[in-house]
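Before we start, here is the structure in question, set down as structure tokens.
All protein chains of the complex are present and in place, except for one that has been dropped.
Take a look at chain A:
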Amino acid sequence: MAAHLSYGRVNLNVLREAVRRELREFLDKCAGSKAIVWDEYLTGPFGLIAQYSLLKEHEVEKMFTLKGSRLPAADVKNIIFFVRPRLELMDIIAENVLSEDRRGPTRDFHILFVPRRSLLCEQRLKDLGVLGSFIHRDEYSLDLIPFDGDLLSMESEGAFKECYLESDQTSLYHAAKGLMTLQALYGTIPQIFGKGECARQVANMMIRMKREFTGSQNSIFPVFDNLLLLDRNVDLLTPLATQLTYEGLIDEIYGIQNTSEDFFDKLTAEQEFMSGVDTDKVNSYIEDCIAQKHPLIKVLRLVCLQSVCNSGLKQKVLDYYKREILQTYGYEHILTLYNLEKVGLLKPQTGGRNNYPTIRKTLRLWMDDVNEQNPTDISYVYSGYAPLSVRLAQLLSRPGWRSIEEVLRILPGPHFEERQPLPTGLQKKRQPGENRVTLIFFLGGVTFAEIAALRFLSQLEDGGTEYVIATTKLMNGASWIESLMEKPF
């Protein structure tokens, strides 16, 4: 048992136990001593659900990192590859298998695909002539990993980039699968709300998958009342701003050296943008940052923030920034700038209209009087700025999205509502004063500040809603921008 997972309204230990059971079952399938060869990327997520002791109990004696050429010597009966379904990894595995010493004791090979088996990868293994070498080829549907009593993450680094830059829905498919697993354990979620293209797609996939599963009727009493699917690109602003909660700050400044003076100047610039001051001009703080060659990520984050807070920059301003960045940091960054434009973080203002003030006012994104000691509103997490994403969630629960139709239309992507009918026996009769439980899924990542804001809402006495948060990745502005950067050399 992991105590930190069971304190919330929804006992996430159930999920953890379910995935652990699945892992044990697989390990026991491969009888005898084993060595695990890890796709390095997976060790982090696995660490959260199974410690070495669990593996050891199931006769895992050695662990290696997946790399080319020959496998290290290990006196074990089974070699199990734990990998993501990626072609490049298949090539490495094939190399490992083919260079196996034929004279040594024969060892059984197995593959565990995380989170899904892939025909494509199996075809590659077949083409490389090693598919038959594997006795068990299974999948381990580790989609959502419990991090905390109210927090689940897929830890999929590239999810935002794949969805919004490369139009690759793989992680959305995994997200939908993860939600199906969750529903299998915690009951069908009766209502699904969503905003954004990706949200729409995930909801469609879920509805489709539900049809696929109609045979096994879910008879579990629903724990969640609602699911809210939110595209990260509905709210590009929030992650760009510096998080000012305790956890958020640690996340922000970890590994970054900053003088307090400069930190203050940066916050001032950010707050000006978010409150709508001079967002249409070249900002001298940004200019100075470039001139002093401050870290590029910091600069990009500020420029993007300005762009988002102005519904895009005037062409002249945008070109100026871009030129400055290319001259200072190198022309190779033209690729990165293009990526940022493609996902909408950086863009020329179209139609000469700045919608941000309308959004800011309607959603009350900027609060001038913030009480950081005894907060009364979520805006405390950014010292005045209320995260748009969380505001959307808050307004959904009360008074409902109908009140903000106009703003929803301005924000990108469709908004929608779907109902998943429940058999009468499973319909909930809410006790007076009993809070709803909403699962909010951030497609493309969530920040600690947003989590803090949602936790704040959960704790409000008259809030009426408690939140469980799921995401493709726990992120901050820096890691986010970095994932979109392209370094050709």
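Everything that follows uses one rule, which is that a residue touches a chain if its C-beta (ideal position, glycine included) is under 8 Å from a C-beta of that chain, and two chains touch if they have at least 3 such contacts; residues count from 1.
Definition applied: contacts and distances are computed from a predicted model.
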| item | value |
| --- | --- |
| Omitted chain, identified by the protein name its UniProt record gives, among "Glutathione reductase", "Peptidase C13 family", "WD repeat-containing protein 46" or "Vacuolar protein sorting-associated protein 16 homolog" | "Vacuolar protein sorting-associated protein 16 homolog" |
| Omitted-chain contact residue, chosen from A:W38, A:Y173 or A:W401 | A:Y173 |
| Contact residue for the chain not shown (choose from A:E40, A:D319 or A:E372) | A:D319 |
| Selected from A:V60, A:L179, A:I290 or A:L454 as touching the chain missing from the view | A:I290 |
| On chain A, residues whose C-beta touches the chain left out of the figure | 85, 87-88, 116-120, 123, 166-170, 172-173, 176, 201, 204-205, 208, 211-212, 214-217, 287-288, 290-293, 319, 322-324, 326-332, 334-335, 338, 488-489 |
